[in-house]
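As you look at this complex, bear in mind that one protein chain is not there, while each of the others sits in place.
Now for chain A:
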Amino acid sequence: MIPAAFDYAAPTTVDEALALLAEHGEDAKLIAGGQSLLPVLRLRLNAPEFVIDLGRIDALRGVRDDGGALVVGAMTTHATVATDPLIAQHAALVSKAVRTVADAQVRNRGTFGGALAHADPAGDVGAPALALGAQFVIAEQGGGRRTVDAGDFFVDLFETAIGEDELLTEIRIPKHTGWGAHYEKFVRIAQQWSIVAVAATVRAEGGTIAEARVALTNMGATPLRATAVEELLRGRPATEDAIRDAVSSVADGTSPPADLNGDADYRRHLARVLTRRAVLTAATG
């Protein structure tokens, strides 16, 4: 299976990439690591006339410390994010979730920003970014940058706040130093997309949950932040019974998909079980 023919450019700066986007409009498609796009092109589910490769823009790669936040370049690979010591120290939830993405070969090519911009509801990077209150830096035509909060970034199925003539440059992740973290992913076979997964990070104080942040993967068209459950967890003892009670409403009001892997009720059940496990592990290690 071979993609339909397209023209190709590999700009070396964000400005050049933006100019190409402006020039080619809706005929153009950005390629980051290509691990989701290339299968789509090969199956000819999409056939852009022009492909703009972001792989030569060095400024979009790397992780840096910016005081209260870590800044992850959009073209940083999953493999780099998963093993980066700064991320492990200050945003452990991201390290743990990214290690579950696809398989090693895909993590060596696939990028953190590419996966976030692709916004597959079963992808594993959206929920941790949402739980940690990440901010998304988007390059606009004309050289400006705007910043979008995680709560506004995910708009719908495969749809984000990034405009057609814009591109994602950086993800700013507020530091959660010392917080326990766990990503509980439910799949039935290796290298499967999440049927349901739960991202949880907890600041524990002497056996009590002082603060918790929880987000759900594949329980709707976008990652979902479980803010009501976060409030219920505050001040609870970090025990299985107390957490089970606090998270029992986590699936209320969700509209999870129904497919061959499970119907919506099954996914709601999974969300309750996986949230309990994720929070308990995050709180107690």
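By our rule, contacts are C-beta pairs under 8 Å (C-beta built on N, C-alpha and C of every residue); 3 or more make two chains touch, one makes a residue touch a chain; residues count from 1.
The criterion applied here is as follows: contacts and distances are computed from a predicted model.
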Hidden chain of the complex, named as in its UniProt record, picked from "Glutamate synthase domain-containing protein 3", "(2Fe-2S)-binding protein", "Enoyl-CoA hydratase/isomerase family protein" or "Phosphate transport system permease protein": "(2Fe-2S)-binding protein"
Contact residue for the chain not shown (choose from A:A59, A:A104 or A:V155): A:A104
Which residue of A:V14, A:V51 or A:L216 touches the chain not shown here: A:V51
Chain A, residues in touch with the chain not shown (by the definition above): 1-8, 10, 31, 34-35, 38-39, 41-42, 51, 53, 55, 79, 102-106, 108-109, 190-191
